[in-house]
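The full complex has more chains than appear here; those shown keep their coordinates.
Residue numbering begins at 1 within each chain, and the chains themselves are lettered A and B in the order written.
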Amino acid sequence: MKKRMLLLIALVATAALPAMSQTPEAAPKPKHKVVFELNAQAPSGWDQLFHNVDNILKIFGSEGVQVEVVFFGKGLRMLLKTNAEYADRLKAAADKGVTLAACQNSMRALKVTTEDLFPFAAQVDSGVAELVRKQEAGFAYIKGGE
Amino acid sequence: MKKRMLLLIALVATAALPAMSQTPEAAPKPKHKVVFELNAQAPSGWDQLFHNVDNILKIFGSEGVQVEVVFFGKGLRMLLKTNAEYADRLKAAADKGVTLAACQNSMRALKVTTEDLFPFAAQVDSGVAELVRKQEAGFAYIKGGE
């Protein structure tokens, strides 16, 4: 009887192994992935962006969600430290895990340096290429602005 | 002999069951699926929307097509009963099977109630989340407006 119990435990343990060994890879993959484009000067889409991002986080948060906003063209200005009006809301989004990515091509064109950007801003080589990469990786694409 | 016949009938009936129970799901799946975003105040994209939807229905109709338009932000106003100028065209689209979905977040923000909307309007919890869900379900995404 004891032998059977041990066998049972062994079987259960073995069956559990794959699940256990997957644990590292099983880091929660977000079920939902969304990339926003912000490519317009204020005010088109600047205020709405926060409503949109908050909706996405609220609705999909419990299932797992990854959100990135790509800023380029005239939208890059939103990430400038001088954009004090939006600083708190941008910081709050970054704190919730939202990636706020500045396009380095736009930075060069507008003579913006890393020091000019909010410290929580990320950077990508090209905003438009980033939108392509993200769509290729299964992100839904939403163009911000009206 | 009778017994065998009964058994045969029972077998055939059982075999038929799955097919029968699938009937509701087996409704013809559309080959093409398109979701439009309408997020701008008139006139940007309001007139073009009907051209776009009609083109999609005409070109893909024979192969099967499902079309949804999601109205939010300033685009929500298009679905208000007071928007008499567009009533006939919206009704015609709805009659052709196009889903016209109002964002409930925008409704709250603009203090719009169900009674304020055209009776053929559908509602979704969040316009932007709906755009994500539809893209996840294989819909092509077209942002209306210019």
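Following the convention adopted for this analysis, a residue touches a chain if its C-beta (ideal position, glycine included) is under 8 Å from a C-beta of that chain, and two chains touch if they have at least 3 such contacts.
None of these values were measured; they are calculated from a predicted model.
Enquirer: Of the identical chains, 2 are shown; go ahead and state how many the full complex includes.
Expert: 3
Just so it is clear, only the chains that are shown with their structure count from here on.
Enquirer: Just how far, in Å, is the C-alpha centre of subunit B from the one of subunit A?
Expert: 28
Enquirer: State the interface residues of subunit B toward subunit A in the complex, per the touch definition above.
Expert: Those in contact with subunit A are residues 37, 39-41, 44, 73-74, 105, 109, 125-126, 128-129, 131-132, 135-136, 141, 143, 145.
Enquirer: Given the complex with subunit B, which residues does subunit A contribute to the contact?
Expert: The contact residues of subunit A facing subunit B are 32, 34, 48, 51-52, 55-56, 59-60, 140-143, 146.
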